[in-house]
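Removed: one protein chain of the complex. Kept in place: all other protein chains.
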Amino acid sequence: AGPKDKDEGAKGTPHKGGTLTILNTEAQTDFDPARLYTSGGGNVPSLVFRTLTTRNRANGAAGSKVVPDLATDLGTPSKNATVWTYTLKKGIKYEDGSPITSADIKYGIERSFAAELSGGAPYLRDWLVGGAGYPGPYKDKKGLDSIETPDARTIVFHLNKPEGEFPFLATQTQFTPVPRSKDDGTKYENHPLSSGPYRVISNENDGEHLVLERNRYWSAANDTQRKSYPDRIDVRSGLDSAVINQRLSASQGTDAAAVTTDTNLGPAELAKISGDKSLAARVGTGHFGYTNYLAFNPKVKPFDNPKVREAIAYAIDRSSVINAVGGTSLAEPATTFLPNQEAFGYTPYDPFPAGKSGNPKKAREVLAEAGYKHGITLTLTHANQDPEAGPEIATAVQDALKKAGITVKLRGLEINQYRDAYKDVKAEPGFFLARWGADWPSGGPFLAPIFDGRQVVKDGANFNHAQLDDPAVNKEIDAINKLTDLNAAAKRWGALDKRISAQALDVPLFHPVYKRLYGKDVKNIVISNWTGVLDVSQVAVK
Amino acid sequence: MSTLTLRRRPLVLRRLPGLQGLGGFLLRRMVSAVATLLAITVIVYAVFYIVPGNVAQITCGERCSPAQVHQVAAQLHLDDPVYQRYWDFLRGIVAGRSFSTGTSIEHCAAPCLGLSYRSDQQVTELITAKLPVTGSLALGSLVIYLLLGVGTGLLAAWRRGRVSERLLTGLTLAGTATPVFVIGLLLMIVVCGQLQWLPFPQYVPLTEDPEQWAWNLLLPWTSLALIEAAKYARVTRAAILETLAEDHVRTFRAYGLSERSVLGRHALRGALAPVIALAANDFGSMFGGAVLTETLFGLPGIGQALVSAVNVADLPVVVGMVLVTGFFVVLANLVADVLYAVADRRVVLV
Amino acid sequence: MSLVEVHGLTVEYDTTRAVDDLSFSLNKGAALGLVGESGSGKSTVAAALLGLHRGTGARVTGSLLVAGTDVQRATDEELRGLRGARAAMVFQDPLSSLDPYYAVGNQIAEVYRRHTRAGRRAARERALQVLDQVGIPDAARRARMRPHEFSGGMRQRALIAMAMACEPELLIADEPTTALDVTVQAQILDLLHSLREDTGMGLLLVTHDVGVAAESVDDVLVMRSGRAVERGPINTVLRTPAESYTRELLGAVPRVDAPTAPRAAITGDALLTATGLRRDFGRGRRSVTAVDGVSLTLHRGETLGIVGESGSGKTTLGRMLVGLLGPTAGTLAHGAERPRVQMVFQDPVASLNPRRSIGESIADPLRAQGEREGARLRARVGDLLQRVGLDPAHYDRYPHEFSGGQRQRVGIARALAPSPDLIVCDEPVSSLDVTTQAQVIALLAEIQQDLGLALVFIAHDLAVVRQVSDRVAVMKEGSVVEYGTVEEVYGAPRDPYTQRLLAAVPTLDPVVATERRTARRALTPTW
């Protein structure tokens, strides 16, 4: 049946009301603002938790911008961007009607340091003065001196180094206000106090089934970002991804008003959808700052030889790797480490051109230069069960390198073992599959953890896989961090990326593309480049 | 000896109604069940102790600093020697334990199986939340595959050796030869997606809405049943053929009973014992073994929770759930033995 | 008009012709005895009358008219209408012929409903009625019991009750008393007799025991190797047999009152001495004392007979003597050397591995003794087979291809094979016809002479025990109630139970049999 009126379909006018169903694979575990590790405040979490700043809810590149949320602006830097001051909006309230104060934001940040509430991002620990050794408010009642709350609406952060991107950090849920009187430690996640448009009605089995309903005390007047059309939001998880896509494509009953925040269309489904116009119209496409790459540990032979790394870079067949993850509609070939978005300072380059499907001839030559005329045998470490670092990609790499005379042996590890191995400088494999996603759309959280020499962690989780400690690189990172002009910073991140790439410390493979199906009653689709997926705070189901 | 012995001594008048001595039997079985379960916890502790993976790091999060990881390890007592941790676990079962939520002390009453590393929920609570799901799945599918399996087994025995039997066998075996995630997904695509006869399964508690409960579980039940039925068909068929060779079957043939009642009443009855034993085993293992079905149909049951707990090295949950599934296996076998004695009065519970 | 009209019946199994061109007829209300040696095809004839061979691979030719049905041409449905309704069969082995899972009454009711379209309640009432008719006391309660709760005799009765349920015109009873001791046997035979008088049905009694036939039938048909040897009124055949084979058969029947050849005094040394043997089964409240305080001594070269009613502990005692069962209390001492013991098992079906040829089974103990050479084994086994009256060529046959009596002989051959010091024979001849029985007994005696072995001879046939034993023990409820030499026990029985046993022995003289029956009927049955 054709559309009955023009309000039908994704393009129709959004209305308030109805229930939005979210069908997910992964449970929304740890629904505690201290424990969540989100980019830009997360999708479902940001319906309940407001933060000092938040991501701009807009389509495409505009969505990569950071905008004020609880705060009146993006913050005032001082002392060379080592001190950041925020003022809260007036009239903001919790779900119980009590006012939100700056002390609550301070407390919310402090409790994220508690061992009981582990899980968040590392930036607060690294940036705040005294953050590294602070055990959280349960053990240390004094609190963090580096966060000041001179009055109920003002909050001041003292950083131990210049950080021009602090407004980005302030989007994370750790910046959600939590009143000390309501804090019940690990139990808080069951009924966290809402500052956003929805409050938690029930949270079954650690986020397996979440029901959210309107928060009466939230007001659109002081929240320009969240639309909150539906009355009720029902998050169901633990579903199989194929089933989620089947349900969304069948789109019957409550599934007509359903979306998913974590499940991509698979290749087989894409193959089917490509022949079905009405279905294809219900697919949202998004880009998230993310790169999948081959990582080297130059401390391990023969990867200490740059020529070997280059040869691999020449030999790689990006189209079969892309096929392995679902073809050109689910991945774009990557030659740069930074994602191909302006916000990251994307600067195109291709130091070791491999073309679409590899340049085995050139690879052989380089390999010969490296002293391996008759080929070489390498071991590629990957995870056994992981769509992004799993055997599918590994075997595609294996097959591509075969043509260049490189025999690849696969070493598949169980996921925990794999993670332990590649993050441990002592056990790090020489050659493995890796990926990096942005904590916010900027080069900083992309390049610093991977190439900053001071971030090589010797006795814990290390992400600087090349263990690169190049004073010039370190210096440039520090310099860019000082900039509060984010556009200027982006350009310099791009340039730094290109400079590092000459060393062939990694081989970028692809940037994933998100293709997500949504139900036939879902309207007002907004997909920003920040998250790459449709924003649940914007959709309407009526 | 805590098992069953079928006495085959003829010419004997035995005035031993099958269920005599049930009390003593249950007591003996209880003791051995406790020992079995204890052994299971030791094995699981030992195995998951050796499994690679830095539990503290996994629990803390990818980008936790070494200092934080140490804090978490201390918090979870991961630095204690393994026997100490096991001892605490045992004590918790008997006497309960206390845990800090950060702001207060939470008491976990006996039998306390500890707290999940991952979600800080009490494992006992977690299990109580998931048990009804798995229980519904196991029970419902048991009924269907017993009916389906025993039915086809009977039919196969009746048509034995003929083309129709081969076809029937082939059909049921097709179920066995297909992994559950294939059958389940295909059924879902066709029945829920294309024909729209049933809703996509979504667990509705029995206490909430019995009708919806059944409708939503129908597909998972059927998928499991299609897979299990073949086994029962085979076992039933074999047992029936075995019984058909016995003298009392000849008696009823010689008294003009039709092949149908000979098979359906007399031969089938003899086949009950192996079917009961098999069903008990399957029913029990369904509690820990329906991983794939639960995953596919998004039923938040024990199996699914177990696998994800294994993936995040959440030892208390793993041990707790294995213990509970083990308990059900043991229980199911016990029930089977009693049923067996009820079904066949000659059996003496020892 | 005749009830059964058999003409030119031939039944062939895979390799054997079990019945060969047999013709006979049976009139309404008459009783025909089918006697003959073991393996002569009696059971096969019985089965053929009901068309039980249909579909089993056996080839049946000739014409069979039973109660108006042409068995050979009838459809399956017609055949089912005949079976149980107009012609009912009581099988050779009563013990396994009832379904262990259902209450006895229900099984009878089921058969009744099958043929009468009676309601559930009516069928149950009929079941109680027939159970009562066959003399099951307290039928209402017993009907709810399962077969294993019945004694052997009661089960046999239950089977007869099932046969009676539809008031058939013909009752086929295949060795209805083989497995029973004499007192119960007498009761069953009396029962058959009175049923026949009361209902006027025809009876085909299959038996190898001429004595049993003498008590119960009007006419007799003597079979041998599938063929009829002689047929006539029972009186005539028994008194003036026309055929030499019949004479042989009759001559071999052991008699309780016949003079026995004086046996040599026991001179051998003590092989085994049992003192206070006791055996309990089960524990706690459910325990059963099968054997209670039995003391006896076995000498080399002697034969100890053990008689007693079913369930009195004979088998249990025997198994303890050979060491298959450990005694709960008491001791079992032996001389300087541990005697080598063997056993002939009561149940010939279970005592042979169904998956091994009988030759292999017999060779087994020889192998255990270290004999490995194939040809020698075969020769030795062939010799043994011949001695027990079987064809050495049957080496490669499987147990199920033999008749009941033949299997029992295989068991004897196996026990003899390793030349043991002691053989416990548990009902070794109970399903053998008299001629074979005589052969086997002679064989045992001969071997006993040759090797000086000791025998324990468990049997319910008092005449046979008398014939072979030096001393006799009479068992009742686990204890030995009478123990002494044959002369003492048979000549002057002291225990009332022994006296009752002796009174129940069937006689070959139909006239005497009738007298005895009337005498017995005066007493209340004591089952």
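Note that the chains take the letters A, B and C in the order they are written out, and that residue 1 is the start of every chain.
Throughout what follows, contacts are C-beta pairs under 8 Å (C-beta built on N, C-alpha and C of every residue); 3 or more make two chains touch, one makes a residue touch a chain.
Heads up, the rule we're going with is that contacts and distances are computed from a predicted model.
According to UniProt, the chain absent from the figure is "Peptide ABC transporter permease", selected among "SMC-Scp complex subunit ScpB", "Segregation and condensation protein A", "Peptide ABC transporter permease" or "Multicomponent Na+:H+ antiporter subunit C". Hidden chain, full complex: it touches shown chains A, B, C.
Within the full complex, the residue among A:Asp317, A:Asp452 or A:Asp535 touching the omitted chain is A:Asp317.
Checked against the hidden chain, the listed residues C:Asp396, C:Glu446, C:Glu487 or C:Glu515 yield one contact partner: C:Asp396. Interface note for the absent chain: among A:Thr186, A:Thr263, A:Gln398 or A:Ser537, the touching residue is A:Gln398.
Contact with the chain not shown here comes from a single listed residue; of A:Asp73, A:Glu148, A:Glu414 or A:Asp470, that residue is A:Glu414. Of the residues in chain A, those that touch the hidden partner chain are 242, 266-272, 274, 317, 319-320, 322-324, 326-330, 357, 384-386, 390-392, 394-396, 398-400, 410-417. Although one chain is not drawn, its touching partners on chain C can still be listed: residues 13-14, 52, 54-57, 76, 281, 319, 322-326, 338, 341-343, 345-347, 350-357, 360-361, 364-365, 367-370, 372, 396, 398, 400, 411, 414, 418. Residues 1-9, 32, 35-37, 39-40, 43-44, 47-48, 50-53, 160-161, 166, 169-170, 173-174, 176-182, 185-186, 189, 227, 230-231, 234-235, 238, 241, 244-245, 249-250, 253, 259, 274, 277-278, 281, 284-285, 287-289, 291-292, 303, 306-307, 310, 318, 322, 325-326, 329-330, 333 are the ones on chain B that touch the missing chain.
The definition used in the following text is that only the chains that are shown with their structure count from here on.
Distance between chain centres (mean CA atoms), chain B to chain C: 49 Å. Chain A and chain C, compared by their mean Cα positions, are separated by 87 Å. Not a single residue position of chain B touches two or more of the other chains. Counting partner chains per residue, chain C has no residue touching two or more of them.
Chain C meets chain B in the complex at residues 50, 52, 79-85, 88-89, 91, 93, 95-102, 110-111, 114-115, 146, 148-152, 154, 159, 162, 179, 282, 284-286, 288, 310-311, 346-347, 350.
On the chain A side of its complex with chain B, the touching residues are 29-30, 37, 111, 114-122, 125, 132-133, 135-136, 138, 183-187, 204-206, 208-209, 236-240, 242-243, 246-247, 249-250, 252-253, 255, 414-417, 419-420, 423, 449, 457, 459-461, 463.
Those residues of chain B that touch chain A in the shared complex are 51-54, 57-69, 71-72, 74-75, 100-104, 106, 116, 118-121, 126, 129-130, 181, 185, 188-189, 192-193, 196, 199-200, 202, 295-300, 304, 311-313.
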